[in-house]
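For this depiction, one protein chain was excluded, whereas all remaining protein chains were kept in their positions.
Naming follows writing order (A, B and C), and every chain is counted from residue 1.
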Amino acid sequence: MINVGIFGATGYAGEELIGILLKHPQVKITYIAAKIDRPVPIAEIFPKFGNQLDLICGLPEVKEASDKCELVFLALPHTASIDFVPRLLSAGKKVVDLSADYRLKDIKVYDTFYETAHKDKAHIDEAIYGLPELYREDIKHAQLIANPGCYPTAAILGLAPAIATGCLELDSLIIDAKSGFSGAGRNFAASQINEDFKAYKVNVHQHAPEIDQELSKLAGKKIKVTFVPHLLPLERGILATIYVKKAQKAAKAQNLVSLYKKFYKKEPFVRILEEGSFPQLKDVVRTNFCSIGIKEETDQVIIIAAIDNLLKGASGQAVQNMNIMYNFPEQIGLV
Amino acid sequence: MINVGIFGATGYAGEELIGILLKHPQVKITYIAAKIDRPVPIAEIFPKFGNQLDLICGLPEVKEASDKCELVFLALPHTASIDFVPRLLSAGKKVVDLSADYRLKDIKVYDTFYETAHKDKAHIDEAIYGLPELYREDIKHAQLIANPGCYPTAAILGLAPAIATGCLELDSLIIDAKSGFSGAGRNFAASQINEDFKAYKVNVHQHAPEIDQELSKLAGKKIKVTFVPHLLPLERGILATIYVKKAQKAAKAQNLVSLYKKFYKKEPFVRILEEGSFPQLKDVVRTNFCSIGIKEETDQVIIIAAIDNLLKGASGQAVQNMNIMYNFPEQIGLV
Amino acid sequence: MINVGIFGATGYAGEELIGILLKHPQVKITYIAAKIDRPVPIAEIFPKFGNQLDLICGLPEVKEASDKCELVFLALPHTASIDFVPRLLSAGKKVVDLSADYRLKDIKVYDTFYETAHKDKAHIDEAIYGLPELYREDIKHAQLIANPGCYPTAAILGLAPAIATGCLELDSLIIDAKSGFSGAGRNFAASQINEDFKAYKVNVHQHAPEIDQELSKLAGKKIKVTFVPHLLPLERGILATIYVKKAQKAAKAQNLVSLYKKFYKKEPFVRILEEGSFPQLKDVVRTNFCSIGIKEETDQVIIIAAIDNLLKGASGQAVQNMNIMYNFPEQIGLV
Partner (left out) sequence: MINVGIFGATGYAGEELIGILLKHPQVKITYIAAKIDRPVPIAEIFPKFGNQLDLICGLPEVKEASDKCELVFLALPHTASIDFVPRLLSAGKKVVDLSADYRLKDIKVYDTFYETAHKDKAHIDEAIYGLPELYREDIKHAQLIANPGCYPTAAILGLAPAIATGCLELDSLIIDAKSGFSGAGRNFAASQINEDFKAYKVNVHQHAPEIDQELSKLAGKKIKVTFVPHLLPLERGILATIYVKKAQKAAKAQNLVSLYKKFYKKEPFVRILEEGSFPQLKDVVRTNFCSIGIKEETDQVIIIAAIDNLLKGASGQAVQNMNIMYNFPEQIGLV
């Protein structure tokens, strides 16, 4: 049984964390905080947690959090985590940071895409990119987890086995992704999504370099994807439709569905569909699963990966990482 | 002033046709029909047309329609038009067919994709593909219009100028399209789309050969696109995100936005956005417009085309074709 | 042909006004303004008006508006109109105010419900409540129209004929109203309505005294309704379900449907359904109509009235009022 805290408890990711952790048999939430006008009982903000969580939500205080918790989840807006991570770590706490602040190893790329100057390079180097399917061993011993972005989780899980084969043209990766509006935060206007649909940040989204970084590592050479995110008129879920050319030589050397199944065969939260079947959001929403469907054409592959952006793409994965860090059964508290 | 009839008046496309034609100053709707259990006043089916259209909707009768109209719109399910087109034409009527029945010039392709055996090859040859931006002159003199499919309208308008340049790798065309559920008809289940999103008929959709046919004609060589349609949880609109590789030589020889503006400069219903701007569905829904945004990358082009699938993708375009056939101002009755 | 201006052009009501007036054959929009950071072409804010309205939208200036227009629509938040109305009127302009600022004749009630101190009592007295079905003659000669609220429009039209009969228990009026989120403005958060539904301001909504005022006038005695508004997860439309006890004596003296039909028989925008039929939002959305269905039970009446809150409940009614003020055909420009 461990005590944990949440900074940013009132946002979408914070709400999900509370919901998951309240049912987690090995965890007690002992501290919550958020950028808030005045301290209020959390049940006032989320009536559904009434009688389940009797905590006051005030402004984040490192000292108080450190006294009360051994691990802190940071569900803060980008750039806000940098203020807290060094202090929490030096207080000996473990941190799972759901923001983008410690994901990009190249600090200049971070500064460019997040339009700021990162002040904590030391911990960028230390941080473990919390994608269990790729970094499980490192996560076990991590003090600081940089929890992956939602789009990158879908894109990287959808592409990792294929890249490992060496059978694809890696300079032709196209990721056409569609996300629910919860990715844009609690205050996103209804008038901006109702009966509407659009692409945004076309090939300039801040998650692109995160995808590039991880795929490049897998490929052993520099990869730059084409990444076009779109905004869906629904709350939760990401579906990424991925197009990749086959390398000339590859032809039909291997069956990709088998290969994906093998790659992920021990993974508790990745599901590979049979050839010709594709996931829909409903299959993964309110679960921590990533579902992947694959179709091989003569000279091209179409891969569709679906996740719940708030779970496998944020809070669910954060708890999965915590489970690994504490050697809990990896699926505990998650569905 | 002309008298027109509508077969299939109770479906989505029929409803839109009625709505448009009731406000069209040169047209009187004198006959409506649909596959229906018993004849009923149309205002019983669509209360909103009460006091505006005092017609009984019964089963389609060629004789009665021919007596009452000089042009008939067929807003019927695929394969159903083939029963009516020959008889209407031999009665000397003009026909705008909104189904797919006369769009594909290669009858074998039709038979394969629509799982039937087409019995009216003669009129396939005669039919004019009703995309005014490409075939305006032929439409003027047509007796039979094969009104384009919704996805093909967006895809072809989005690609026509680029293909004409010869600066693209035409074997790398990827069309990732997203449509509202009205494309799936009036009875599509809410439980299948609510808070959900999915791809369907992945690279095997029946609109793919229609796109291939028209792009091949433009390119002067056989083109086969990768086409993945998706189903949006909203009623109206198609947004197609198109990815094309540049041909090596092209580099940056021409500015695509200028080129598109020039190509469409006299078109009343095509809008080209400035470089870096992209359309969203709200810009085109309930209009007959196609809006197109373009972004050139070093070795690739991203094009986004948006239409209302029920208007520019069906009934609006059908009326635009009628306007051309009768030498009415092309925009009359349309917005 | 008249020149008109719009203050508050960027909100929902302003957008609707622009859309309607652009198609109005007797009107030219010559001035638009809004609370905005810097002046921008209106087509930048609403791409759909591109090529149709070539005006810059800056901060509202009474002088410039007065020079350019003879009538100004104020589509401003409540309390904001009070700054402009006196100046526009003294410049000899006609004003249609879509805010609540001149609707309530009792200034104390206004101050209570809108939590402010009204500074322009004089014009409250002068203002004509712009519900054409009740005040058409006064509207013809008005300088200042207080355009009715959305809920009051539905409630008053739904109750006026019944109250006139004297056959109801007027102290038992219950109005259970449901509105789309556009009533809450452009910035209302998607997370607050998506897959959600709730009552709000239960029997304390600021539209209740407006309903009371008008019904009391009709009844010739003080009426206080029970009014519970709810927020629907859709953009446009209000549906009000109204419950009224019959007065003992009334029994079945009169047929209410006939009575309603007679009351509204010359009204271009009120539709009375046959007994047992009830309107749904789809029947009225994107029209200026109010549709009303009625069911008489032994000792009670159930009335359902539906409007588009942005049209008959705001901008459509504003244009209807303008048409009356200028002796244009009342339906012109409206559907």
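We take it that a contact is a pair of C-beta atoms (placed from the backbone, for glycine too) under 8 Å apart; a residue touches a chain by one contact, two chains touch by 3 or more.
Quantities reported herein were computed from a predicted structural model and do not represent experimental measurements.
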item	value
Sole residue of C:P279, C:G313 or C:G333 that reaches the chain not shown, by the stated touch rule	C:P279
Among B:K28, B:R186 or B:K222, the residue in touch with the chain that has been omitted	B:R186
Among A:D97, A:E133, A:E195 or A:E296, the residue in touch with the chain that has been omitted	A:E195
Selected residue (touches chain absent from view) among C:A91, C:A219 or C:L234	C:L234
Contact set of subunit A toward the excluded chain (per top definition)	23, 47-48, 50-51, 195, 271, 273, 279, 282-284, 286-287, 291, 335
Contact set of subunit B toward the excluded chain (per top definition)	12, 181-182, 186-195, 234-235
Residue numbers in subunit C that touch the chain omitted from display	172, 174, 176, 178, 195-199, 202-203, 226, 228, 230, 232-237, 239, 241, 243, 245, 276, 278-282, 285, 295, 297, 300, 302, 304
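The working rule: only the chains that are shown with their structure count from here on.
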item	value
Rounded Å distance, subunit B centre to subunit C centre (Cα mean)	38
Cα-centroid distance, subunit A relative to subunit C, in whole angstrom	46
Per-residue multi-chain contacts in subunit C, two or more chains	195
